[in-house]
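Here is chain A:
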Amino acid sequence: MKQENLIDAVRDSSGVNPRKCMKCGKCTATCPAFEAMEYHPHQFVDMVERGKIEQLMQSKGIWNCLSCFACVERCPRNVKPAQLIEAVRLAVIRQQGMNHLKPEQIPELLNPDLPQQAITSAFRKYRK
Partner candidate 1 sequence: MMHRIGVFVCWCGSNIAATVDVKRVAEELGKQPGVVFATDYQYMCSQSGQELIQSAIKEHALTGVVICSCSPQMHETTFRRTVSKAGLNPYMLEIANIREQCSWIHKDKETGTEKAIVLGRAAIAKVQLNAPLKAGETPVTKRALVIGGGIAGIQTALDIAEAGYPVDIVESQPTIGGKMAQLDKTFPTLDCAACILTPRMVDANQQENITIYAYSEVEAVTGFVGNFHAKIRRKARYVDETKCTGCGLCTEKCPQKNVPNEFNLGMDHRRAVYIPFAQAVPKIATIDANYCKMLQEGKCGVCSKICAAGAIDYKQQDTFVEQDYGAIVVATGFRPISMEKFDEYAYSQSPDVVTSLEFERLMNAAGPTSGTLLRPSDGTHPKTLVFVQCVGSRCSDDGRGKPYCSKICCMYTAKHAMLCREKYPDTDVYVFYIDVRAPGKNFDEFYRRAAEEYGVHYIKGQVGKIVPEDGKLKVQASDLLANEQLHIDADMVILAAAIEPNPTARSLATMLTTPMDTNDFFTEAHPKLRPVESATAGIFLSGTCQGPKDIPETVSQASACAAKVMGLLHKDRLVGNPCIAQPDELMCNGCSSCEKVCPYGAITYADKEFRTFEGMKVRRVAQVNPAVCQGCGACTVACPSGAMDLKGFSNRQIMAEVDAICK
Partner candidate 2 sequence: MQVNGEFKPKIVAFCCNWCSYAGADLAGNNRLNYPAEVKIIRIPCSCRLNPMFILRAFQRGADGVILCGCHPGDCHYTTGNYYARRRMTLLFSMLDYLGIERERTRVEWVSAAEGAKFAATMNDFVQTVTKLGENRRLEDLRCKK
């Protein structure tokens, strides 16, 4: 996808306007997965604003966001960083085409103690 189209895709599917960010850093202050993200939430918003989507798509951190919505809840400007991260994640997944897991691949990935909810969620979020 072209660079401009990527930016539009991320903005449209997230429904977030990154320009509302006033760079206060509360998202980054509140993020429980801070250590696991090479681009911290406030940087993430800034990078979307500046169109560095491809760089974000290659980052590992997008798979470590917990979707705990703490940044969404506490952001004073209603920016919703988690939705931007999800949108970038989705951009990656959509570029991969139909490479879904096959049913026979699944059992070896499983921990039988895990609740189903976690398994479904994890597979849905991380079809990377």
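Operating definition for what follows: a residue touches a chain if its C-beta (ideal position, glycine included) is under 8 Å from a C-beta of that chain, and two chains touch if they have at least 3 such contacts; residues count from 1.
Candidates were picked such that all candidates are chains of the complex that A comes from, given by their letters.
Not measured: the values here are computed from a predicted model.
Touch with chain A in this complex holds for only one of 1 or 2, which is 1. Within the complex formed with candidate 1, the residues of chain A that make contact are 20, 22-31, 34-35, 40, 42-43, 70, 74, 76-78.
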